[in-house]
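For this depiction, one protein chain was excluded, whereas all remaining protein chains were kept in their positions.
Showing subunit A:
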Amino acid sequence: MGSTRLPQWSRSRAELWPWARTGLVAARRGLAVALLSQLGAVPLLALSLVSLAVLPVGIGVITLPIALFAVRGLADLHRRFLREWWGVRIPSPYRPQEGDDFEPLDVPSSVRYCRRLLADPASWRDLLWLLIDAPVGLVFGVLPGCLIVYGLHGMVATPLFWPFMEPWYGYGLTWPVHGPGTAALALVQGTGLVLLGLWCGEPLLRAHTTLTRTLLSPTATAHLSQRVVELTETRSVAVDAQAAELRRIERDLHDGAQARLVAIGLKLGLAEQVFARDPAAAHRLLVDAREASALALAELRNLVRGIHPPVLAERGLDGAVQALALDLPLPVRVDVDLPARPQAPVESAGYFAVAEALTNVVKHSGAASAWVRLDHADGRLRLVVGDDGSGGATIREGGGLHGLRRRLTPFDGTLELDSPVGGPTTVTMELPCAW
């Protein structure tokens, strides 16, 4: 055991390269931040401030929305960096732009947009961020790169080329460099600066990220108002769906089982009346009544399946999906890894989502086999339905998957589709779920 461990010196050398690479990556990202701050933040800040200043004169009305939308673009780019570099997701803080599309040179449209943009606190936070990013982004971004470049100069150029320099040539703290001794001092300083540059890149980038995150995230108020918009929307979806469902159940009962029970009662009544007089006719009526009751039962059974499948009540999501898989005309592998039964509404929503996804597979994919995986992660129930069919599925308005996604929204559920042309297709659905 343990014989594979490297000796101390070799290990530290093995660790040096990844460490240096992290430093170099940070320095490179820093340069991008600095470049954006000078080529993006500075001119956009100037344009925005000038536009604000000349707003009363009129021309600002045209330029301000353009400037602020450009600022949002830049801010979104930094939000993307946050996601790509650190895996931090920050939602968009802006109020939704309802109504007409923005027409840059149309004055009434510009005025409307000016009002909306200026009323949105996120616009002002963007401007504050520009103001801070313009200097901070430059300094934090450029510093590690400069330290590394200047350090390399001291490590390489000074020790090699000092004899060819002017007499007043020097490096770092050593002025002038005029012999091997002072050149060695430059080498030491240069090495130190390179190491410093490699080391400080990441902390500086993190500091800049913290700044971005603080100013570019939605405020608690913005977050809440956005949530209210979402909830209003999903609530109306849920209410509509429920009303439609109740209406359907009412119609099915009214036209189906209820009507059949009336017919059964009628036939039994008739049978009773003719029993003594014509036993053969009474017998026929009884057989009719029995058959009608079997039909009524079959209809009720189908209705119940649509409301809440009995096997779901009896076996939970695991058993119900297994039962569903067995009823399909193609082999479906089912893997389940769930710690317990989810709450009833989530369980039911999950079941119908899987059922619909599998129906899609049967109808559209041309697949020879399919699979379902149910598991959980981070307090979410995850339902994945895959098939080996022809792929190329899309989520379009009015389509099955679009409707499915809509029906998951009241649960804060999501649906993602991966369906390259040629297959395979996977539909991944997630529902928040407290176990």
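Heads up, the rule we're going with is that a residue touches a chain if its C-beta (ideal position, glycine included) is under 8 Å from a C-beta of that chain, and two chains touch if they have at least 3 such contacts; residues count from 1.
FYI, contacts and distances are computed from a predicted model.
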Among "Ferredoxin--NADP reductase", "ABC transporter permease", "ChsH2 C-terminal OB-fold domain-containing protein" or "Response regulator transcription factor", find the name that the UniProt record gives to the complex chain excluded from display. "Response regulator transcription factor"
I'm checking contacts with the chain that's been left out. Which of A:43, A:176, A:256 or A:319 qualifies? A:319
Contact with the hidden chain (one of A:293, A:390 or A:428): A:293
For subunit A, enumerate the residues touching the unshown chain of the complex. 290, 293-294, 297-298, 301, 304-305, 309-311, 313-315, 319, 322-323, 326-327, 329
